[in-house]
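Quick one: the structure is below, questions incoming.
With one protein chain removed, the remaining protein chains of the complex are shown where they sit.
Showing subunit A:
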Amino acid sequence: MNQSSDNWETRLEELVGALRDDSLSDDQSVELQNLLKTQPGARRRFAEAMHLSAMLGDAGAISGTGFQPVVGEFTGVQPVPHSKSTSNTLADTRRFRTIAMILLASSATILFAMLWARPQGVEDDFHVELFDEGVAVVTQSYDTRWTGKTQLQVGSSVSPGKVELQSGLIQLEFYRGAVVVVEGPAELEFVNADRLICRRGRLRAHVPPQAEGFAVVSPNVELVDLGTEFGMDVADDGSASVHVFDGKVELYESGTDRSAETRQEFTETEGALVSAGGKIVASKTKLVEFVSSSELLQLASARNTARLQQWKSKRQSLIDDPRVAIHYSFEKDPISSRLLRSHASDSLRLDGAIIGCRWTEGRWLGKNALEFKHPGDRVRLQIPGEFDSLTYSAWVRIDGLDRPFIALVLTNGYEVGEPHWQLRDDGRLLLGIQTPSGHVAYDSKPVLNIKHLGRWTHLATVYDSDSARVTHYINGESVGVSPITTDNFKLRFGETEIGNWGTPAKYSPQKIRNFNGQIDELTIFGKPLTASEIRAIYADGLR
């Protein structure tokens, strides 16, 4: 058999899906029998897949996965009263008691009937917006201000729905290939990867051949692109102007379902005016200027340079701050690229050794970052000193929350006094500390999610022994405060790694906790910073 392992697994799952849905054809049945007989590992995978179906069919298995356990509901029978999951233990125990009581009071027949009561589906709970997935991604922005809840930034993926751009410029790349620059004020509604509703605003779209058919709908006119570049300006009253830079577009009156009667075609340098009443008239004059992709790029790069300079000047005052224990600004050393230069006041001892990791571009053009991908990637440090309180601050671009524990800064091993700053795969920031009275975990709410992936994010954690609390921050906002209840003791680092966990032999086997993403700034202060200081670091470093 010449198939890769992925291929047979995918095929097996397709066949299992058909089997489960009672739609396995005779041919498919023979194929599945052969697969099970000849492919090593296929029977195991089959058993696992069927077992998963069984679990998914259990009441509450899927809908009950929120953080609030459902209590006292008989149909929510969980099979394992002493489950290891802490969040559901109480609920499980209660359910179990309920059942046990019913059982005791029932005849055996009723007992069995009740045990097999299957949950009845509630149709009303079923929402229609199931395929709410991304249609475009934001690739440039300049001075954007947003009205309403949805605030798009570079790297944001855009789901179907409405956005309102108050001012500024934004560039969207639709998944089908169209690239659209929008100038605020604009009201947009994303429909799918090749359809955009523009209630008002000005946009310029470049539509490559593979995205042909990209449509923009305004209150009075529907524009279908036939592979081209065009601009469209929609005013508050629904009147609009269209200009074709290159190629060809079709215009239809809105609400006519692209009726051939209202169809008009325009080519290069031609244009049209659409009145508030919906009349489409050809017009040669280009009434407004449309910002192109390359103009936006120029604007954005000028802004980039300014922000970078601003950050550089702020960094100097940060380095001079006596509270800083270590600071790395992740700028590639021109002589030794395997050295992570420390910018804290003193000696060479604080420089880090880069193992694996690739230099890449950071928050701004012209600013470096280190990329951590491979399970072996890490930066080794030696941090001296003892601390009563600590503040961690880092700019990171998380590319995946793909390990149960994800290292940010971890001491090698985990001895008394050693802190472990890390992430959990459910989106929590976690400071674990080995105290004289044992391991204590201070964690945040589960805040990080798929929306944070691929975007520069500021993470901070303050361990404040004076006020006896640990506070976590994401992008300058507090996301969880926990009290410190242990007696005072000294925190220390010694041998430490960024983005990984160097485990001494006695902790073997090696646990994989490598960070997946990029880091472009890291500071550890030997003192607790206030909430407003954290907010300021965030604001200064914002892209």
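In this text, a residue touches a chain if its C-beta (ideal position, glycine included) is under 8 Å from a C-beta of that chain, and two chains touch if they have at least 3 such contacts; residues count from 1.
What we mean here is this: contacts and distances are computed from a predicted model.
A chain of the complex is left out here; the name its UniProt entry carries, from "ABC transporter ATP-binding protein", "STAS domain-containing protein", "Dynein regulation protein LC7" or "ECF RNA polymerase sigma factor SigH", is "ECF RNA polymerase sigma factor SigH". Contact with the chain that does not appear here is found for just one residue of A:I450, A:A468 or A:A539, A:I450.
Among the residues A:D58, A:E270 or A:D399, only A:D58 touches the chain that is left out of the figure. Checked against the full complex, the candidates A:R20, A:R145 or A:R338 give a single residue touching the omitted chain, namely A:R20. Although one chain is not drawn, its touching partners on subunit A can still be listed: residues 9-10, 13-14, 17-22, 24, 29, 32-33, 36-37, 43-63, 65, 77, 79-81, 83-85, 88, 96, 99-100, 103-104, 107-108, 111-112, 115-116, 118-119, 121-123, 126-133, 404, 425-426, 450, 509, 511.
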